[in-house]
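Of the protein chains in this complex, one is absent; all others appear in place.
On to chain A.
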Amino acid sequence: MKTFDYSRADSPEAAVQGGAVGNTRFIAGGTNLLDLMKLQIETPERIVDISRLDLNEVEEGEDGGLRIGAMVPNADLAANPLVTARYPVLSRALLAGASGQLRNKASTGGNFLQRTRCYYFYDTAVPCNKREPGSGCPAKDGFNRIHAILGTSDDCIASHPSDMAVAMRALDAVLVTLKPDGDRRRISIHDLYRLPGDTPQIETVLEAGELITHVELPPPPVGKQSYRKVRDRASYAFALVSVAAIVAVDDGRITNASLAFGGIGPMPWREDAVEKALIGQVPGDAAFNAAADILLADAKGFGSNDFKIPLARRTLIAVLRELTGDAA
């Protein structure tokens, strides 16, 4: 690990001032940042400790939504009665991720910004465009079992590893941030992440020193909620494919659908056309397959991840059957 200067922030304002200086990182739970610093993939010169900031509340919003402090640990958010009762897809996604110990430390803000688990990104002995822009992408022709099938570019095919963020995308979360110049802004999760293109090292629209202070959820969409995660072992493994789904059926027809996908894209994936294709349809495999066709129209495998294309279809169909009561 490269050495660094350390400072503990006692207010969000102090944190962004510290964070604005050159090569600085915030540390929240530290479960991703320290992992990467030990391998010298992250080499910040300064660390601002935001773990003691008073951003630990989960509050009901005036609109019937929820306001979640960025430092709320994943474990607490998953067990929060407001979340379990009204946003079960979020509890389920959180509980499907990492381990009990990690969820006790991992923060809401940090979870969004965790970096890919691409094997080559983690191996500093080999090239990687995300780690060293312009050096190449060995994953394309290498081992890519965990990599993306949608939204990839010639320069990077990494997938986003978060479970929580997939549920957040299905729930239309909004991030509230504070910038070093004192401005606050609200960033929809749909605008947070960037496609890799030819700059895979830039993953989000956040600016240097911009601090996530809260995450807001609008009132829960109508419908039943579910999170389905497929992985190599039954516990304590990242998703190969996951689906966060909220679906309502009325009078024999689908009236609402909100679907986000993990493991298949460089960001939690959501595609309006998939949902539109379902609305008004009679639940059943015909409608579900038509939706999967739209989702996967541009899907592209790279060899060892080809299986994700049929797996994403099956996982989507399984979750739709579950939520529309059509389960065999």
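In the analysis below, contacts are C-beta pairs under 8 Å (C-beta built on N, C-alpha and C of every residue); 3 or more make two chains touch, one makes a residue touch a chain; residues count from 1.
In this text, contacts and distances are computed from a predicted model.
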Omitted chain per UniProt, picking from "3-hydroxyacyl-ACP dehydratase", "Xanthine dehydrogenase YagT iron-sulfur-binding subunit", "Tryptophan synthase beta chain" or "4Fe-4S dicluster domain-containing protein", is "Xanthine dehydrogenase YagT iron-sulfur-binding subunit"
Of A:Q17, A:N56 or A:S304, the residue touching the omitted chain is A:Q17
Where A:L102, A:A248 or A:I279 are the choices, the one touching the absent chain is A:L102
Touching the unshown chain, chain A contributes residues 1, 3-9, 14, 17-18, 27, 29-31, 34-35, 38, 46, 48-49, 51, 75, 78-79, 81, 84-85, 88, 91-92, 95-96, 98-102, 104-105, 235-236
